[in-house]
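Apart from one protein chain that is not included, each protein chain of the complex appears where it belongs.
Let's look at chain A:
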């Protein structure tokens, strides 16, 4: 049972690290500020979620576990909010040059 939990932790944390890596690769490769924001907010959200999930069996309950979940929620909230603010700040230059605003479908 302990072995299974340890394996679970290893797998979840490795997957989480992969998503952090992918988010960073996106940050470097994507062409402009807005697409980079997509990469960071979304990949890191999932990456941190997986790392928290992987650590849950290894900490003492309930305080340690709830604290990890709280940290994830705070990061989620901060990412969702700050992402929008940065997008709004970055928009002005990208906005004027873009094609019109009609939905594509």
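Quick notes on this one:
The definition used in the following text is that contacts are C-beta pairs under 8 Å (C-beta built on N, C-alpha and C of every residue); 3 or more make two chains touch, one makes a residue touch a chain; residues count from 1.
Just so we're on the same page, contacts and distances are computed from a predicted model.
Per its UniProt record, the hidden chain corresponds to "Multicomponent Na+:H+ antiporter subunit E" from the list "Fe-ABC transporter permease", "Electron transfer flavoprotein small subunit", "1,2-phenylacetyl-CoA epoxidase subunit PaaD" or "Multicomponent Na+:H+ antiporter subunit E". Listed here are the chain A residues that touch the chain not shown: 18-19, 22-23, 25-26, 29-32, 34-35, 37-39, 41-43, 45-47, 49, 63, 66-67, 70-71, 76-85, 87-88, 90-91, 95, 98-99, 101-105.
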